[in-house]
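A single protein chain has been omitted; all remaining protein chains appear in their positions.
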Amino acid sequence: MATTSSRFLGRAMVSPAVVLLFIWMIVPLAMTIYYSFLNYNLLMPGMQEFIGWLNYEYFLTDPAFLESFYNTLLLVCGVLAITIIGGTAIAVLLDQAIVGRNIVRILVLAPFFVMPTVSALVWKNMFMNPVNGLFAHLFTFFGFEAYDFLSQAPLASIILIVSWQWLPFAALILLTAIQSLDQEQLEAAELDGAGPMARFFLIVVPHLSRAITAVILIETIFLLSVFAEILVTTNGGPGYASTNITYLIYSQSLLDFDVGAGSAGGIIAVILANIVAIFLMRMIGKNLEK
Amino acid sequence: MIKRLATSICSALLISMPAAAETVTIATVNNGDMVTMKSLSKAFTDANPDIELEWVTLEENILRQRVTTDIATGSGQYDVVTIGTYEVPIWAKQGWLEPLNNLGADYDVDDILPSIRGGLSYEDKLYAVPFYAESSMVIYRTDLIEKAGLEMPKEPSWDFIRKAAKAMTNKDEGVYGICLRGKAGWGENVALLTVMANSFGARWFDEQWEPQFDTPEWKKTLEVYTDLMQSYGPPGASSNGFNENLALFQTGKCGMWIDATVAGSFVTNSKESSVADKVGFALAPDAGMEKRANWLWAWNLAIPSSTDSKPAAEKFVSWATSKDYLALVAKEKGLANVPPGTRASLYENKEYLEAAPFAQITLESIKLADPNNPTVKPVPYVGVQFVAIPEFQGLGTAVGQQFSAAVAGNVSPEQALKTAQRLAQRTMRKAGYPKD
Partner (left out) sequence: MRQAQLLRQKVLYSLLAWTVGIAIFFPILWTILTSFKTELEAVANDPSFLFFDWTLENYKTILNESRYFSHFWNSIVISLGSSVVGLLIAIPAAWAMAFVPNKHTKDVLMWMLSTKMLPPVGVLIPIYLLFRDFDLLDTKLGLVIVMTLINLPIMIWMLYTYFREIPSEVLEAARMDGASIGSEIVHVLLPIALPGIASTLLLNIILAWNEAFWTLILTAAKAAPLTAFIASYSSPEGLFYAKLSAASTLAIAPILIIGWFSQKQLVRGLTFGAVK
């Protein structure tokens, strides 16, 4: 069916999207690269001069850089692990014949619709606040001392909040995948004497692998740039305990207004993101092309 | 039919033409006094039907980023901006603000407290007018200190504060002896720790702009602070800023709270505060040196030079900071709730002094803070709880993160200061200090 004319037509139809995205990417990127070599602080106009690699040097030797790199990985992997394991569990549960399945599905789906800023504000103030939060009330009710989530375990708390937001998404995709599972295959396995565990790991999990890859891809895209949740809850602290790369760049460009350093950080983040992207695409490519 | 419709549309347009008013976009912080200003602004638009007001009310940090980005790029989205004492001289120097020389005949500029006015002028021109101003003071629970068998002196020392905090703490009942800012940020914990350091004889930079965090004075400051907070402070102190502490105090969880003088009207307002009738005030503490832990801050209204409706904007700025506005707030919200700290005439008003138990201390505290001479040892910078250089916002917040980690117990005070020193040295080296 790939005649010359249809091939031409195919190009013509892809090109608006490609051209737009290319402009959207290349213009700011070129400007960012240019700025990254300048001594450019928004608060001190008229002093832009070429300073070579100095911005990169300062960004890479920033004591916060390694820690935030590590935090970024931890955040992405932590949320992925929680949402995939929890999502699979919920999906399996919702696949059973249960009373009021639609309503339960609505309840589970809800967090996905909540703005990140709102969910961060609500979790921070009404749940994790060590004095007036609900968790604190619960802890004291059971005779424990209130635990201060956001300063004792800042990154874990943020992982919890972000996971809450993404759990519904994972659960839904996995549920659709489970529902497409061939029931006869499962029944056949049961007749062959395979226990529930064996059935789950030998039939369900392999069947879910495509769905899991899709979840990993989509979530990673969003998790690499988690920002609002950190800004609202911990401001990256205490120390750098919950600073990720995105937040670090933010603090350079919007707290210091050091456009040069922020741009250098941006370029480094782009490079890191592309490394992750290549890695992911390989994985996806293998799994989705079947 | 159509003709009639057309004429009626035309006439409607004609009538509405003059009412197509000039729009003034105001960016402001979501603090209580500003929310009041917004709700009372109908009085202004009634008096000036040719001016329409658009409000952008945001949380402090978000507001600061948006306004700074807008002004520094000359985008001109705002006609009136709410900015702090830190920004005014820096921005005026860059030519980003319009000088205010047309505030009206009965504005009485000289009524504005001199120490505040001085901070808002650059080369003898006024670039912003104060909406409200504050220093810091000790706010304490009279019932709790009595129960502890102590009496708060008018000029407490840090030693007394520690003793009182210990005596008032009753963790079983959820009462913590002292609440202080711990949330990282140059306008949050750094403000408190800088004035605290000033009172212990420390400073940010020496005369050659060399950072001073490796000095014994800073070590003492941070040790006293972390000890106070870890022993007698509320849990989660490292994420408490002004607002969080205010909520804690209002719900009766703090014995003492050292913070902004504007809090005076919030903690004594029985509609919001469950301890309204049990609050006392004292001057900010000292350590036997010549400086007390008093800061000086004002939220000011200014007009960006990128505006295209300066006359209308200036009219509004003048209205919102005038004596008439104070009278309007007094009438609508009660005398004790007027924006404090800006006008000398307010503190000559007997009724105000009576209605606001915190008024005297507020005035005294503001007078104690001297931006041009903030520390025991000499410094090359201006500013009490900040250093008025553009690099300070970023550096201050980064240093604040270290202090916040120290109070959370993640690092020792020494380690925090060591990192702070390194951060400060990096920043200053990159920015090319000392500049001549």
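Remarks
The letters A and B name the chains in turn, as written, and every chain counts its residues from 1.
One rule holds for everything that comes next: a contact is a pair of C-beta atoms (placed from the backbone, for glycine too) under 8 Å apart; a residue touches a chain by one contact, two chains touch by 3 or more.
All figures in this text were calculated on a predicted structure; none of them were measured in a lab.
In the full complex, the chain left out of view touches A, B.
Screening A:A64, A:I82 or A:V259 for touch with the missing chain picks out A:V259.
Among B:A43, B:I62 or B:M289, the one in contact with the hidden chain is B:I62.
Checked against the full complex, the one of B:L97, B:A197, B:L246 or B:A424 touching the unshown chain is B:L246.
Within the set B:P99, B:G174, B:P380 or B:G409, the residue that contacts the chain not displayed is B:G174. Although one chain is not displayed, its contacts with chain A can still be listed: residues 1-2, 6-7, 9-14, 16-18, 20-21, 24-25, 27-29, 31-32, 35, 42, 90, 93-94, 96-101, 103-119, 121-123, 125-127, 132, 134, 137, 164, 167-168, 172-173, 175-177, 180, 210-211, 213-214, 217-218, 220-221, 224-225, 227-228, 232, 245-246, 249-250, 253-254, 259, 262-263, 265-267, 269-270, 273-274, 276-277, 281, 285, 288. Interface residues of chain B facing the missing partner chain: 25, 27, 30-32, 35, 38-39, 54-59, 62, 65-66, 69-70, 73-75, 77-78, 174, 241-244, 246-247, 250-251, 266, 272, 274.
To be clear about the criterion, only the chains that are shown with their structure count from here on.
Remark: chain B residues 65, 68-69, 72-73, 90, 94, 174, 183-185, 234-239, 244, 247-248, 251, 253, 390-391, 393-395, 397-398, 401-402, 404-405, 407-408, 410-411, 416, 419, 422-423, 426, 430 touch chain A in the complex. Within the complex, the chain A residues that touch chain B are 41-45, 54, 58, 62-64, 129-132, 136, 145-148, 150-152, 233-241, 251-252, 254-258.
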